[in-house]
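Let's look at chain A:
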Amino acid sequence: MSRLHVTTTVNGDAQEFLCDPGATLLDVLRGPLGLTGSKEGCGSGDCGACTVTLDGAMVCSCLVLAAEAEGRRITTIEGMAEGGELHPLQQQFLKFGALQCGFCTPGVLVAAKALLDHNPDPTESEARYWLAGNLCRCTGYDKIIRAVMAAAAELRQDQSSKERSPA
Partner candidate 1 sequence: MNAPTGKLANEDGYRVVGTRPVRLDGVDKVTGKAIYGGDFVAPGMLHGAILRSPHAHARIRSIDASAAAALPGVKAVVTGADMPDDAALKAADRTGDTMAIARHSMALDKALFDGHAVAAVAATSPEVAQAALALIRVDYEVLRPVLSIEAALAPDAPLLHPGHVTRGERPGKAEPSNVVGVTTHAKGDAAAGMAQADEVFEGTFSTPPIHQGYIEPHACVAQWNADGQAQIWASSQGQFMIRDQVGKILGVALANLRVVPLEIGGGFGGKTRVFLEPVAMLLSRKAGRPVRLAMTRGEVFRASGPAPGSRTVIRMGARRDGTITAVELDIVLTSGAFAHDESGPALLSATMPYTIENLAFTGRAVFMNMTTVHAYRAPAAPQAVFAVESAIDELAQRLGLDPLDMRIRNVARPGDPGFSGLPLGEVGFLEALEAAKAHPHWTAPLPKGQSRGVGAGAWGNYGGASTAEVSVADDGTVLVAEGNPDIGGSRAGMAMMAAETLGIDYEQVRVIVADTNSIGYSMQTGGSRTTFATGMAVIQACEKVIADMRHRAAMVWGVEDAEVDWRDGAAWCGSGENAGRSLTMKAIARRADQSGGPIAATGALMAQGYLPGVGVHICDLSVDEETGVTTITRYTAVQDVGKAIHPDYVEGQMQGGAVQGIGWALNEEYVWNAAGAMDNPGFLDYRMPVASDLPMIEPVMVEKPSPVHPFGVKGVGEAPIVPPLAAVANAVSRAIGKRMTHLPLSPVKVQAAAAEG
Partner candidate 2 sequence: MARVILPGAVANELFGGREEVEVPGRTLFAVVHALEVQGPGFEERAEGGGLAMAVDGVLAEDWSTPVGPDSEVLVVSRVAGG
């Protein structure tokens, strides 16, 4: 079986890899690309631990063929912080204790960022429904939702101060 050559962009960096036709995006992220932050919890798109964005849209990378990454932009948890500066979502998760084992956390954070990019002022219910595809077995979701709401508020505050005093 001959392998496919794929050229793509991950977290802003040009990447290329060889893969079997049946390989998933999750497989290549964790394998040849060495980005193990995205996790395999189920391999069937039901747990959300593998959540990444593909051209800005939230997807389960275990349901995307690696070959589909050709020419597209992927962001993973490894691309969320800016250099050494944590994203407000990451900071609020730490502040609220919104993780226990931390295994679902990368997927939840990517999904939560996708939420706030799409809707900067979600209600609690909207946040819960958006994150319904991200299973967490440790926390019961309470502190996760609180952290997401707090990060949303912080980002709205940052945004309005930027708007008040443009650089």
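Keep in mind how these were chosen: all candidates are chains of the complex that A comes from, given by their letters.
Heads up, the rule we're going with is that contacts are C-beta pairs under 8 Å (C-beta built on N, C-alpha and C of every residue); 3 or more make two chains touch, one makes a residue touch a chain; residues count from 1.
None of the values given here were measured: they were computed from a predicted structure.
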Of 1 or 2, the one touching chain A somewhere in this complex: 1
For the chain A and candidate 1 complex, residues of the former touching the latter: 20, 30, 35-44, 46-47, 49, 76-78, 80-81, 86, 90, 93-97, 99-106, 109, 125, 127-129, 131-146
